[in-house]
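A single protein chain has been omitted from the complex, and every remaining protein chain is retained in its original position.
Note that the chains are named A and B in the order they appear, and that numbering of residues resets to 1 at the start of each chain.
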Amino acid sequence: MHKPRLQLQASFDIARLQFLDKQGQATQPLPDFATPEWLTYCLRQMQLARLVDDRAVKLQRTGRLGTYPSTLGQEAIGVATGNALMAEDIYCPYYRETGAFLERGVLIEEILANWGGDERGQNFQHAPRDLPICVPIATQMLHAAGVAFALKYRHQQSNQPLQVAVASSGEGATSKGDFYEAMNLAGVWKLPMVFVVNNNQWAISVPRNAQTATQTIAQKAIAAGIPALQVDGNDIVAVAWAVRDAMQRARSGDGPALIEALSYRLCDHTTADDASRYRSAEELEQAWQWEPIKRLDTYLRAQDLWSDAKQQDMERELAQIMESALNNWESRTPEPATAIFDHLYAQLPAAFYEQYDQLRDEQVGAERE
Amino acid sequence: MKVFKLPDLGEGLPDAVIREWHVQEGDSVSADQTLVTVETAKALVEVPSPFSGRVEKRYAAEGETLETGQPLIGFAGDDLVSAPADEAADEKPPTDSGTVVGKIEQGSEALAVEQRPASSRPRNATPAIRALARRLGVDLENLHPAGARFTEAEVRAAARGETIPRWTEKAAISNEVATKSRKAEEKLGAETSPSGVSPARRAMAIAMSRARDQVCPMTLFDEVDISDWPKGSSTTLRLLKAIARAAAEEPNLNAHFDNEALEPKTPVNVGLAVDAPRGLFVPVLQDVGAQSEEDLLDRIARFKQQASEGAIPQKDLQGATIHLSNFGSLAGRFATPVVVPPLVCIVGAGRAHKAVLPHKGKARVRKLLPLSITADHRAVTGGELARFLKALKEHLQ
Partner (left out) sequence: MSEQAQTEQELKPITLVEAVTQALAYALKNDPEVVVFGQDIGANGGVFRATDGLQKTFGADRVLDTPLAETMIAGIAVGMATQGLRPVAEFQFMGFIYPGLDHILSHAARMRNRTRGRLSCPIVYRAPYGGGIHAPEHHSESTEALFAHIPGLRVVVPSSPARAYGLLLAAIADPDPVLFLEPKRIYRAAKQPVPDNGEALPLDAAFVLREGTDLTLIAWGASVRETLAAAEQLASEGIEAEVIDPATLKPLDIHSIIDSLEKTRRCVVVHEAARFAGLGAEIAAQIQEYAFDLLDAPVQRVTGYDTVMPYYQLENTYLPGVERILAGARAALGYSREGER
């Protein structure tokens, strides 16, 4: 049976962006914002993120912290993204976010509090309008769409400058309905938002090729009619460029975009996971070769912008920051049990006074003993 | 001195063997520096220092086994950066934690063998009906519902002292019978229901009404020459054995008829009619063909005893495949005994008597046992009944 003639309606391209290759060499001129100061700042922030993660994992192993999701090997994505937002923009994280949180002014002790079982960690002192850590996968993307709508609404109704919402997720989240619904709405309502997907190749134990049939994650944006770009996620300059560019366009009213940042999850899914059960040591060892901190470090040293002495200085400085944060976290007084009622509603309804009183009495009794 | 105890290295492991110390007493160590390598049941584990400080004392030697929670190492007082940890572990999880978040407790509690849930017996009343019965003072334990479950009407009727048989009002026990049985009960001091009728009689009324409504009875009468029985033979026993053998030849008489389907049964379980002060009981002798004569006699005696006390266990009243009524032990020659569904046959034996009959060409006095066998003609043909009778006679002589 012969094939009938068809008329092409639409086609798409997905491009990938890279500035620094796996060996830390520039493959094209760096953008203007990638000054030596900015680059060394990023190196510092990535190392701080890695240090925070490392200590947090050790705290979990010593029973002082609950389950913790590290960003080992993915630090460039968080730092570059968080860095690209302006203060008034809104960040809508998932849960693997150390670098981005630090850029947004979330305190190390707030991060530790969250994973240490204390909701006060979500009460970000310095990022008052950012959304909290979001555990149900991809739901933050719909929240981000709502945030973006609010930002656009404010801009329309009261002439405030248009701010942008950034939603962050892993690649597993792109299998969820919330992701598609959020992109779809963002596209048709032209919302000022950017989707940043950290494709670290693993969703717990499910590898990227078992997650979806698409060749790239980025092309899922085509289904929603929004632009997309794939970047080398371990190249901090590329991630930074892509996010800034997308945010700029959103800020000008051009609507949303999706960025797929390719990296590799060098750590377990969380401290309660053991990735050696499902992936090979060889693959992991290989992936270490193109991790982001080493890459930037190599580049900077080649440009004479970094040295062993500078590295040691910085390590000392970061260690102090870490110790100070640990102290702050450990010296927090635990919340009283009645805290579970304090923010249930704006004002606790009378229907729950009895339970509250009962809990409070139990607590007072326990304290006396 | 701050003492650091051997932490739980995962999965509630009870102890570990010290394999190699990496620090000496007097050494200054920094936080996370490896102190010692220990071996657990599952793996070699490196234990990092929980804080920076000076080692003052090592509590166990290489090769020694240390229990989880026992002191491992002591640090000199002041240069501690953070509070002592309760546990420590190496950089990667030594074993499968079996979860993806948090921590699942590994307990060692041993559970006993599972019991079956308490309420596995079938219930014949819903909670609402039970509540109603309780309020009205009706004891459902001694009553039988007409259907699968007690209805509200039945409970209220019981409270008023009535019985409500399912299909007709005529089967309600007549006042005369009720009065008579009540007097008999009072004489014997027996327990009766509020109406004065024993449960056994009420059950009989209900069962016989059902029988009358459903069964199409046909009865064959005959007499068997039992002159050659050894002295002291038990009529009941011989009847039981003969029934078993006759049923083997005509299985359709040892059957259930239900929903228009005839289902021959094995083995032959004979329901034996036993007359008692409280009424008619029909205990079941299981598999009469296989039982020894002594066992059968024993069992019959026991049933009669239990019947007179009014206490035959429920399980012994179930499972009959054919009935036997030896009414002749009292009086009567022929009868039209009643088939009770789902059974299809009842053998009635009247009182043995002597008669003069031709026997081998001469007039002789012979002893005769009258038989009256009723079968349900919905299920059994006349021919099947006749052949059963013939076989029964053969096995009785």
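The working rule: contacts are C-beta pairs under 8 Å (C-beta built on N, C-alpha and C of every residue); 3 or more make two chains touch, one makes a residue touch a chain.
This is a predicted model, so every value here is computed, not measured.
*Asks:* Which is it among A:17, A:34 or A:185 that touches the chain not included here?
*Replies:* With A:17, A:34 or A:185 as choices, the missing chain is touched by A:185.
*Asks:* One chain is left out of this view; which of A:16, A:44, A:129 or A:279 touches it in the full complex?
*Replies:* A:129
*Asks:* Taking the full complex into account, find the residue in B:1, B:104, B:136 or B:290 that is in contact with the omitted chain.
*Replies:* In the complete complex, the chain left out is touched by residue B:136.
*Asks:* From the list A:143, A:220, A:265 or A:295, pick the residue that touches the absent chain.
*Replies:* A:143
*Asks:* Even though one chain is hidden, which residues of subunit A still touch it in the full complex?
*Replies:* Residue positions of subunit A that touch the missing chain: 90, 92, 119-120, 122-124, 128-129, 131-132, 136, 139, 141-151, 153-154, 156-157, 165, 177-178, 181-182, 184-185, 188, 340, 342-346, 349-352.
Keep this in mind: only the chains that are shown with their structure count from here on.
*Asks:* In the complex, go through subunit A and note every residue touching subunit B.
*Replies:* It comes out as residues 57-58, 61-64, 66-67, 204, 268-274, 276-277, 323, 326-327, 330.
*Asks:* Which part of subunit B faces subunit A closely enough to touch in the complex?
*Replies:* Where subunit B meets subunit A, its residues are 7, 32, 48, 50, 81-83, 85-93, 96-97, 99-103.
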